[in-house]
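All protein chains but one are shown at their positions in the complex.
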Amino acid sequence: MSFTRKKFFAAAVSSAAGLLAMKGFKSKSQADDKGAKRDYKEEWVPSCCNMCGGQCGILVRVVNGKAVKIEPNPHNPNNFSNNSEDFFKNHIAEGGLICPKGNAGIASLYDPDRVKRPMKRTNTDKGKDVDPLWKEISWDEAYNEIASSLKKLRDAGESHKLIWFSEDHSFTHIQGDFCELYGTPNYSNHSNLCDTARKASFLISMGDERPLCDFINSQYILLFGWNPLSAIKWSHLARLIPRAIERGAKLVVVDPYLSGTAAKAQEWVSIRPSTDGAMALAMGHVIIKNNLHDQAFIDEWCVGFEEYKNYVKDKTPKWAEKITSVPAKTIERLAVEFASIKPAVVDVWSGPGQHSNGVYGGWAISLLAALTGQIDKPGTIVIPGNKGNKHIHLHPDSAAEKGLKQPRIDGGKGKFPYFHKSGVYTEYVNRMLDGKGPYKPKIGVIVFQNMVMSLPGSKNAIEALKKLEFLVVVDTHMSETAMMADIVIPGTSYLERYDLNTHWVNWPVLGLRQPVVKPLFGQPAEYEFVCEIGRRIGIKDHDGKDVFLSGRISKKPVEDKTKWYEEFLSGELIEGEPKISLDELKKLPGAVWISQKGTKYEKFREALKPEKLAGTVVENGIIYTTMPDGKKDKRIGFFKNGVPTRGFLTPSGKVQFFAEKHLKMKDASGKPLTPLPEYFPRDWRPDNKYPLYLINWKEASHTHTRSQNNPYLIELKSENLLMINARTAKRLGIDDGERIWVESPYGKVRARARLTEGIHPEVVGLQHGFGHWALGKIAKDRGTSDSDLRPTKSCMMSGQALHKECCVKIYT
Amino acid sequence: MKIQEFVFNIRIGDLLSNIRLEGRNAKLLIYISGTLILAGAAAALYTLIAGHGSFAVDNTVPWGVLIAAYAFFVSSVGCCFVGSLESVFRVESYKAVTTRALFLAILIVVVGMLIIFVELGMPFRIFIQYLISPNLKSPIWWMGFNYLVYLVFITLEYYAIENGKERLIKTAGVLAFIAALIAHSTVGSVFGLLQARPFWYGPYMPIDFILHAWILGFSIMLLIASIYKKFNVDKKLTDNMWKLLAVLLIVNFFFAFWKIITGVYASDPAKSAAALSIVAGPLSVLFWLFEIILGTILPVILFLNPRYHTRKWMFVASAMSILGMLFTKINGVYAGLIVPIEAIDRERPLYHELSFSFTETIIVLGAIASVVLVYAYFEKYYFETNNVPLSKSASKTK
Partner (left out) sequence: MVIDLLRCVGCEACSVSCKVENNVPNGNYERDGRSILWNRVITEERGDHPNVKRTYWARPCFHCENPSCVKACPVKATYKDEERGLVLQDYGKCIGCKSCMAACPYGVRSFNWRKPSGTNISEGALNPDVEGRYAGVVEKCTFCIHKIRAAEEKARKENRKIKDGEIVPACVLTCMGKARFFGDLNDPESTVSKLARTNRSFTLKEHLGHNPKVFWLKSI
């Protein structure tokens, strides 16, 4: 057979092609090509994403009133760089970036499975696979029912028996205000499911909850159990880390799984889960042995080095090898590399954090930065200047005061030595189940939190929620948690509402989220819902003012709830760092306020200016600001050799190798704390019966348990597979793609096996978030949830939910 | 009666009422194949309306069992080759089978076209697009064209035989034979010209397809001769057909052998992985059991021992050979696609998963059933009652 290969033929193809492209479809682009008028109206609205908690800047293309495309907002540093110098220099030329979830946001907005009207349960029976027999009710009915239940509870003097759980990046201030004015201490947020262990670790060592890495200036990046390149939250990291490598940095990732970040690393260190702390101690040993530590920095800015030095004396790489399975030679080499190449950055996140020994491990890791003096300098771990809108505190009335004096059900600060204000969800669940809390909660309000899927021990969460007399869930989707509710209120997508987002970059930046489209079903935004409930209960502050009606700035009643909230936000902006109104913020390029001061380094060295010292009190050499009533408020510095200095916000004002405070402290289980970052094995380790560690992780395609009904994201990956080391699988006779059982003492689930070389042989793991039994048509019955394999347990120091402490056996 | 008169006189009502008169075996055949045909037609209709979602194919393995079945069907048109032995090469003894061979060839090519029609995403467009926008570089275009020409020539030959037009028989016979060679190899070229699939790319596929057509032609005619007693072909002829079949099967074995050896030997992972998938991978059961043992070794062994030269064993041997060919086609299609295009990818399995879906299977079975039923009907009410054990031309020259 022969082909015609004449030239004229090819020419005919191209010209015909051009014609054919034109005819056939009457698409608008074709019309546009011919210079005809566009027959659609389009505008680009700047806003902030909320597909996850990262809050990146977005530009939304709205065509004829419908959002059709989400693109990066180049003016927002959060999706470009956390370093001000890099941002100011390059952002216009390079443009912003957003992740797959951000791109897919449109489909979450227009998801047909969204809750559209308030729904009331008519089936008194609650549980998994129990049909709630929803009945659609009017908004008025919904408001009345909720407000009257809440009012009844408050009037009975039991306002503290309301528990309120919320997502932690949106409309939190107004919810916090509501809880305070209503009179319940039981207001909690998502963070304890995430990284409160890391927060505790860094609080102990350097007195800051969330120091951030200055990757772009770094020459050596050492990450323990952190996966910023695929557990994407601050999307700028996906640009910064490869860019640092391009500039010659070495990236080393210590992780049991070849995560998306480990995949980009020059070196992946496959470690046994929960043993990262031991490796860090051994590295400290090597650094000190080789005299590579920064003695000058330690002398000036650290306490307890001698005790630490003494402690790590026998923590040799050989000792660590037995614990971590990382070869002693590797530990030795990495320690020397890390201490010799500067600037270097070391960080740890939720991988090691979500084990029962996470806080100590994280502390040991954070001290590697102190040992080498790599703190708050360019290219090291930086303590961010994170100022934004001001949460203006209100004064609750006497009824509320009474409720607020009650202890939190989770025990709060008194129980957990490093309690975070986000609360301890697992503690709530356990106390609600065993009834051993200070009292039993009666009403629950859960806003955009899927407790049932997100907590370790899904069954327990269900049982606990069943104990509530009345549960209100506000969510965009009929989540598993919403299935437990008595009333479900349709929430808003982030494209339908306002929020102010203080961004997690190294200098003050604030982005605006604003309604891109009107709420699709005419539903109120969450803040409007809270406001309405507040009005209907008739909540007043200490001075008898109707706080949910009276405008923040105008001080006059503002009936329209959206307008009232706009004023609320304006007030926070004017009193906060930006000092501009909401309308002014809207007019800024990309609706982002950016402090021109930029990233500041070595802030701890700063001497406090005299004007800052006005109205402060000093206690044990520590300087505090005061509240109007004279009580001490925030600590702002300490006396360093008699000079008021910012220092580190630790009890000593310095980086702590040794936490003296711990000598007198106990954790939530009553165990005394140790003053050194000692290595303890985690509570639950593999045995003959359950020989494998089970871990989980996030991937770029999904946020927690909330995005699995997004068609775009599911098209990327239809389910989560259980990763098994190929040799382990071979030994167990498991084939790639096979459906297998994963069993722990707490339950067993089905999963599909995927064989890989990229996971530690003693470990199996999967992407978190799948395995829904509600949420939506796409998410339902897709993939595996590992929640039921775990006990509902938290870290006894920080209240961090232990998502990774689990041992299993797998079989076909 | 001429075939066109016969066809035009078929009345559905008569057909249905006739069922009652049939014997038990015939009833069974009618019910089973009738059900399969209806189910297949329903599945095909569903596919035409709802799309190809119910097929076990995807964007990584775009072609599946329907393409394999199509390849099997269009190769089965090789009956025409058997028919040509008499009309073109003047092997007089083959006169006995010519008419039926040509009839089958026409029937099968039409059903094969129906299969590809269902396989296409936008089937109705071919009537226009093939004409107004032909791509003369495309093997698929040529395949369609060549089969059309082929169909015209075998129909012409059939017409000539039935009307006893001696000169036309010869001319049409020669043309049909040439068209057959071209058409069969063109189907092979649809695979053989795809450089992206190293296991297919090269001259093997077109050549294979010619050989397969011969094998299937002989197997099918043998099968029919073994079933229908009234189709009175003498034992000498069937022995001869079987002998030729055995030779062709052995030749085919060596074709396959070298194709696989060259594949496995290759350094190109895509090529060697595909070859390995046949002999030692996911396709190996199909290959060794159906292609080699049932499809090749047993028919040859049965032939080698004259004790088995009976009608019953002839049926067994030819049926096995046909089955073997069906799996040769399935393996042939799958082997080309089973290796991911990126060749090495540890996070995914080395091979794509392959399976048949219910819809696909039922369409293929329905297609096979329709050939069986239509042929059985014509055999009984046309060939037998018209007494066409030998072709008319043969009876005339007597």
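Letters are used for the chains, namely A and B, taken in the order the chains are written, and counting of residues starts over at 1 for each.
One rule holds for everything that comes next: a residue touches a chain if its C-beta (ideal position, glycine included) is under 8 Å from a C-beta of that chain, and two chains touch if they have at least 3 such contacts.
Here the structure is a predicted model, which is why all the values come from computation and not from measurement.
Chemist: Pick out which of B:6, B:141, B:288 or B:356 touches the chain that's been left out of the picture.
Modeler: Residue touching the chain left out of view: B:141.
Chemist: Tell me which residue among A:246, A:299 or A:543 touches the hidden chain in the full complex.
Modeler: Of the listed residues, the one touching the omitted chain is A:246.
Chemist: Touch as defined at the start, partner being the missing chain; which of B:25, B:59 or B:305 qualifies?
Modeler: Residue touching the absent chain, from the options given: B:59.
Chemist: Write the list of chain A residues that the hidden chain touches.
Modeler: Output for chain A: 10-11, 13-14, 16-18, 20-21, 23-25, 27-29, 32-33, 35, 38, 40, 63-64, 66-72, 94-95, 97-100, 102-104, 106-107, 109-112, 229-230, 232, 235, 238-239, 241-243, 245-246, 258, 260, 263-264, 266, 268-270, 700-701, 711-718, 725-727, 756-761, 777-778, 782.
Chemist: Since one chain isn't shown, list which residues of chain B touch it in the complete complex.
Modeler: Residues 50-53, 55, 58-63, 119-123, 125-126, 129-130, 133-135, 137-141, 144, 190, 193-197, 336-337, 340-342, 344-348, 352 of chain B touch the chain absent from view.
Quick note on the criterion: only the chains that are shown with their structure count from here on.
Chemist: When the C-alpha atoms of chain A and chain B are each averaged to a single point, how far apart are the two points in Å?
Modeler: That gives a centre separation of 61 Å.
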